[in-house]
Every structure is written in C-alpha cells, then in structure tokens.
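Every protein chain of the complex appears in place save one, which is left out.
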C-alpha cells in the first residue's frame, strides 16, 4: 500500500486536476493488487537511515548529503538496502558518498537534450516513462514549477520514492510519480513540456502513442522525444524480428526524418531533429548497480556496428516539436 | 462549474479517501452537465456582501454576524439575493439580522434527535439527504471533527455554499457537501455516525437503502434514521398510491416497529425507537422563504388527522441503531 | 457446454428477438464458467435410453411412453440416471412407467391457477423461476404457441433438458429454458402471459421485481403471480428473520391484499386474488426423488400452524393482473 495522498492533493491544485478522475481508481487498483515484492521494497525504504543534511545538488550527479555527514556504517547500510532495488538504470545518484553508478549515464543524455528545450522555469513538466525519476530532478534544477513522472514499472516507483524520501520538503513537494501508462490518461492539454525518452519503440502503434503525447500538451507547449532510430530518409522504417539488441517488444524503428514526417502528419509544428547519436559502450554499460546484460552484450562482439541479431546497432535521436 | 478542490483535498486526508475513486468522476460529470440555473445561482452567491464579523453561533438558529454589523441596505441585499435560492426548507438561519424562516423548524427535529445520539466529539459524521446543510452545522456544534453531507439537489448545494461562504475558515474547512446519491457510494465503513432524515420513504427499495447506510458506517458506529411511519405493529407497512400528502415518489411507510424488524434483519444492533411524533402545523409550514404549499395544504382541511388523499397524516419517527 | 443453438434461432423468429443482445453473451459466460457438475449431468442425459414411442401426455402427470414400451432394465436405467439429478422439486413426470414423484404436487397448483388465467391458445408465455419446467409443458397443453422458462438454477436446466430430449420434435421446438435471472432481461413488452410462481419472497426488492415482470408483458397481457403471503389487510407485510420455514433468503411476505396494493401502485390493472391456500403436507413432502427436508420438517411438530421458527405457517396466494 503506497500512500499517494500528497501527490493527489498536489494534483487537485494543478492544471491537471481532471486527471484525478481516472488516476484515483487506478491507484486503488494498484494498491489492491500489489506487486509481489512491494512490501519488501517498502521495508527497504523505511530502513534507510534518516540523516540530517542541508547539502543537495540536482546536478549531473543527483546528490544528497556529503560523505562527512555520514559514517561508513551508514554508507554500508544505504548500499546494502538500495542494492535490493536493482537494477538501477537511470542515474547517477550520490547519497552521502554512496555513488549509485547506474546502467545509463543519463546525465550525458540530459546534456544533449537540455540545450534544445524550452526554458522550464515555472513550468508544468511531464516525463512519460520516467524510470527511476533521475530526469525529474534535473527538470526541477532547470526551474520547473512541478514535475510529474509516469511509468508502469513498480520497481522504478520504489527507486523514486527512496530518493525522494531523502530530499528536502521543498523538492519533495514538487516531484510526483504515478505507476500508470499513458494510454489510460485523459486528454489534459495542460503540460508545458512533455518528455518521452526511450518509449516509442516499445509501442506497437507509434502514431497512437504520439497522438497521446500531443493530447497532454497545452497549446504552444513542447514535446521532447528521444528514441531509437535507424539511418535513412523520410520513408525508412525498420520493423525488427522478435528481438532487437536482445530486447523483446521492439516495434517500429523509423529514421529521424521519417519520425519528423510522422509528427508533422499528426499536426505537430516546429519539428526539429536536435540530436542524433550512437550510444557508446561508456554511456550504457553493466555496473555494480545493474549487474545484468547491457549494451556490450547486445552488440556483435566482432562488429559493434551490429546487434547480436545482425541489425544495425542502435542510434538514438532527439526530436523537439510544438503543439 | 463548482470548485470542489478543497473538499476533495479534505477527503484525501480523511478515513473516507476511497470515496475519491467514484466521487471525482461524478463531480466532473456534474460540472460538465450543469443544472440550467447553476450559473445564475453562482452569481447570487458571489454578489453577497462580504462583511467582517467574529460572531457565529451554530445554535438553534444558525447565526452569522449581528444586526449591528450590517446596514439596512446590506440586509436588503442579502434578502434579495438569498430569496433567489428559494425554496428554503431546512433551517432557520440568521445572517446579520436577516432571518431565514425556513419551511421546517429543523431545530425542533434536532432537539428531539440530539439526546439519543452518540457523543459526536471528534467524530466523522455523514448526513444523507442533507438539504441546505442546516444539521451539518449543528453536528459541528456538537463537536464533530468533520461533517459530510450528500444530496442530489443542486439548489441545496448552492444554499449550503451561500452559508458556508459566510462562515469562518475554522468551520468552512470542516463542512463538506457533495451533490451525489448514496446509491453510487462505495462501501466505506468509515463514518462514526450516519444520519438519514427524511429519505427512506422516497426509496422504492428501502432494504437496499438501509443496507447502503450500513455499508458506510464503521464497526461500532451509529445510524440515526428519521422517516415517515404509520401506526401499527411489526407487520404494518403501508404503500400509498401515486401521491401521499401531495408528494409523488412516496413508497413504503412502515410502522416504527416494522422498521425495527427491518433493521434487525439487516444485522443492525441496539435498535431503538427514540422518538415518535406527529408533525405539527407549526413545525412545517409556508413562510416567506418557502412560498409553495406546505403541510397545511397536504392535510384534509376538515380533519388534520388525514392527508388530502385520505391517508393517515404523517407521523415521523426517529430510530437509532448500531453496526 | 450446453448447445442453445436451436433455442436462439427460435428466439430470433419470435417477438422477443431483442432479448438476444443480452442473452447471447450471458449464455457464453454460462458455458465458459460451467457449474462443477455440469459435465457429469450431461453424461447422465446422454446415457438415457432412446426408446421410440408415440405416447405423450402433457397432463397432470407429464408422461412420455407407456410401461409396455420399455423393459424393466430400461426402467432401472432411467431411474438410476435421473436419480442423479436430485432433488426433483416440480412435477410429477412419468417416463415409460418410471414415476418421478417430485417434492411438489405441481399439478395441484396448476389446477388452482388454470381456471383464472387467460386462454393460452397461440400465446407467447414466459415462466420466471420455472424450475424443472413442469409448468412449461402444461402451458403447451393449454395451447401456447411457444413457452419460455428462465431459472438461474443449473440443475433445473438439466432436468428440463432430460425431459425435453424425450419429447417429440413438435414439443421440443416449442419449449425453451435459459439459465438466467430476470434482473438482466431487457424490457421486452412482448409476452402475452408471464407466470412467476414462488419467486417474489426471495427478492429483497419486491417492487423492483414486480416492475421487471411488468416490463416483459405486452399491453393487454397478463401476469400470474403465485407467492407466499400472510394473513392480513392492505398494510400487513411481514419480514421474517434470517430463516423462515428453514429457508434462508426469504424477504417481504405481504398479505394478498397488500400485494394487490403493490401491483396497483405499479400500474397493473384488473388485479384479482384468485386463490388463497394453506399448503398441505400432502402437496409438499419428502419423496424418493427429493430426499432432503420438506414442509413437515419446516413446521412446528406440535402445531402445524406455525413454522419451526414460530412464524405463521406459509399460505400461498395466486394473483392475476393485467398490463
């Protein structure tokens, strides 16, 4: 049983209050059918040491407290507990000297994205598929008034709550995570900026997904879309077989240009391909906090330009567009 | 468009938070299909003078301000505006010397009920079919921590909001009214005391209604039930024709004893008939604030023991029971 | 998996074809969630001997075949198989000399009812709560064009199908049984006569039930209502405790006069109490085909005017009314 009371009260005071109609029963259903590990994960969070600090940095490494403020035994405890919330994919974080070295250098992604997005100062921001919530903190750093993340992954909710619990009240009250999918959200037209990073290729109906994103953004607002693409022109769209880079559930992979055409067809404006980048083995890799397979295992050992299935290795593009 | 934000936030912090799942979409539907007069009624409320006072009494006459604190022109304005929210049935109220002389002397009903109910101090209380909300203020007077009224009548919602707007923050924050019917409420089992005064005989399925009331009360909590009854024993139940005392939509009228049997069958405990009373022509009558027909018109002019249809005149009983 | 194909095709050709919209998915749900014994019961029916005959009588004893047409071993087999469909409540039946001596002498009930109902010749007739379907055959005898029974009891469906399988094609094609409750039927207004015998007192909301019956009858059509009543006047309605004559789930027991008032209030016309009768120990009793407890066990051994709980012993009344 996760208590979303404060998140729901914040929602009632926001421009998104209509969301409550569908969200409230969804959260009840979520709590009535909890993931098998939820109780264990909640105990992990409750056992984290409660150390006073005034040091917080929402920078490249999202940081709470300094090493001097905690003992080695505190650090051992934090490490032992948060390791139970593996795998940690989006980060990094530093908690009183405990460095959570996540699978992704999400700070690198943020550095590529940040120069191209609207000023977030005072804005209502949504991150669709937010994972651990790393980027939510960066959006707050960038001045957002309030940040909202959605992701159906229960584990990611717990990672987010573990971090949020260590944050000061002024940050806690501005960052929210709901474990729901975008397909069940009403057409709010209320967010200034909507981010979706790493979701599109998991959707069998990408146009329906893009339309859903559009329906959440208010007139004049911005979409920031990051996804896997392939090389090619306006008509290049690859549909891989059952697996792509070991991932099941990968569907259409358009070229960045084809993706631009899709956005245009759906009525988006000011469409721009602002980044196009081959993920390096330094950016996505196995660490102590994600000990499963990572990018190096997904690529052909002899030719890192190919996936193990023989497809072109993933390229990731960032597009921005306006509603 | 009525703003229920503060009421919903209060709900989230209450033992009834599950109610939100059904209530939030209901209120959206309510606001999307507003009663034809809603805008006009809202303007009435907005135009009420905003006079400072520290005088409030939640007594027999629910009173805001004293005559000295307002001018005659203020009073004329209050009168003119609130007359537009006719008919006023439950009261009385006094607002800076404007006496709202309602159809019912609801204070007399409260005096009959009050000695027999559980101490309300610190309690969560629900009034099903609360009308203008008069009794909600009396429940606060009696110490309730928080009072909730439901009634599908839009006009009653507006009467309530007109009064609440004049109340001090400490009362406003404790009294809530939602324009919904009990048949759509979840089985909350969360209220300490549930009142239902004057509803049962309007329900075609009285046992279903009593079961709904039961499902809202927490274990050990109390039901206070006021309704029209007939003289008779455990097996006396009258079903009048199309009209009873001019009212359409009157269904089963049991004797108080039969009603006790019904409550027992449904599993209520400690059932008591605490009052049994023929409504006098002084208690329910036409006034300047309810200029339509009232009890005197519903009774046989030659024999006030009979209704105009020739049925026995209404007797009202109060029963209490425990869950 | 019960095959209702022929029943559904008959429905499409009937005035009740709109029923299909709700009935088709209900029957699918029924077949997808079969009663634990359904397969076993179906095997019972399949194993019944297939003996040629031209002797059929839809009389007081619904009869298929004569004793001379079957061997003793056939009879032993029929007996052994149909005993597995115990308890047999409504009857009696005679199958090639096997006399199914049911708990009820339903023929006596039919004799009391029959003189008071509309001529059934060429009529569409519905029996709500039809049990084994005994009365359906009597309605066919009385000239009905097509008879329809509903009863949620799966065992009764199997008893009906066992009997129907032995009937000639000309009867099979006119008698139908669907295992559904009336509360899910559309407002067909299409039946000439609707029977409900022995259901009303099992409904917590009797007025809703009577309204449902009304909505099935076409203008000018007839309701035939048989139920348990109590002695008393227009305002006598008993609600027994948890058990009445050992039955759980008994709700309001009105007097016949009170029941007349209810029917009138709902808009029925030509209301008549055509029979009023104390069930004798000969009419409802334990037999070889219903070996559980029966009426004699439900009554006070020392005073058969009382139930074991001390209530007045059941009286049953028959009312007719018109829509």
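We just call them A, B and C in the order they show up, numbering each chain from 1.
Basically, contacts are C-beta pairs under 8 Å (C-beta built on N, C-alpha and C of every residue); 3 or more make two chains touch, one makes a residue touch a chain.
The shown structure was predicted, so the numbers you read here are calculated from the model rather than taken from an experiment.
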| Neighbouring shown chains of the undisplayed chain, as defined at the top | A, C
| message | Among C:24, C:272 or C:296, exactly one should touch the missing chain; which is it? | response | C:24
| field | Touching residue (missing chain; options A:54, A:72 or A:242) | value | A:242
| Which chain A residues touch the hidden chain? | 204-205, 207-208, 230, 232, 234-242, 251-252, 254, 258, 261-262, 264-265
| request: Mind listing the chain C residues that contact the chain we can't see here? | output: 5, 8-9, 12-13, 17-18, 20-22, 24-25, 28
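Note that in this section only the chains that are shown with their structure count from here on.
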| Over half of the interface residue numbers used by both chain B and chain C, so same, or under half, so different? | same
| field | Most widely separated chain from chain B, with each centre as the mean of CA atoms | value | A
| Intercentroid distance (Cα basis), chain B paired with chain A, Å | 49
| note | Here the gap between chain A and chain C, centre to centre from mean Cα coordinates and rounded to Å, is 62
| query | If you average the Cα atoms of chain B and of chain C to get two centres, how far apart are those centres in Å? | reply | 45
| note | Check: chain B positions touching at least 2 other chains come out as none
